[in-house]
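Read through the structure below, which is laid out as structure tokens, and then see the notes.
Every protein chain except one is present and positioned as in the full complex.
Right, chain A next:
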Amino acid sequence: MARYGMMIDTRKCVGCYACRVSCQMQNELPVEESFIHFYEKETGVFPNVKNEIIPVQCQHCEDAPCVSVCPTKATYTTEDGIVLVDEDKCIGCKYCMVACTYGARTQSHKTGVVEKCRFCAELVKEGKQPACVSTCISNARIFGDLDDPNSDVSKAIVKYNAKPLRPDLGKSKIYYVR
């Protein structure tokens, strides 16, 4: 059993949206729906300002609030720590959207089901990388098993001292270098 997670190096991200587009293709999303959102954040005081581009998607929280509030158990966590939505159970009540701290969920206009990043669970099962990771033009994304200290992702997290967006809000599994 693995505990899948990701590291995103925002210093490498150029904001090209390639990951977002590949994710939309992988999940057959229409143009106006996406699982990856881009945020910009300016810090510092002129002239020492830093402008970060931060791609945000489902953080695959441990003890995810969306899992506990989902009344139908449509949202669940796999043994490998991936948070998924069972399309055949979701009623579209949007409780999970309200409960998610990261604004990671989108309601499908077509089906009314609330969806989000799935870490491309079907690709991962075949030993492949999620679409956003393999597409990233600057290798800003690394995916792998957080429980394995020798995985690329674990090593990179240690090396760059990557941190979840809001570690104080609960354990999430996407680490950011900022």
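Here, contacts are C-beta pairs under 8 Å (C-beta built on N, C-alpha and C of every residue); 3 or more make two chains touch, one makes a residue touch a chain; residues count from 1.
Quick note on the criterion: contacts and distances are computed from a predicted model.
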The complex's invisible chain, by UniProt name, from "Sarcosine oxidase subunit gamma", "Molybdopterin converting factor small subunit", "Polysulfide reductase" or "(2Fe-2S)-binding protein": "Polysulfide reductase"
Of A:32, A:88 or A:126, the one touching the omitted chain in the full complex: A:88
Of A:41, A:128 or A:159, the residue in touch with the unshown chain: A:41
Contacts of chain A with the absent chain, listed as residue ranges: 39, 41, 54, 56, 65, 68-74, 88-95, 97-103, 107, 111-114, 165-166, 169
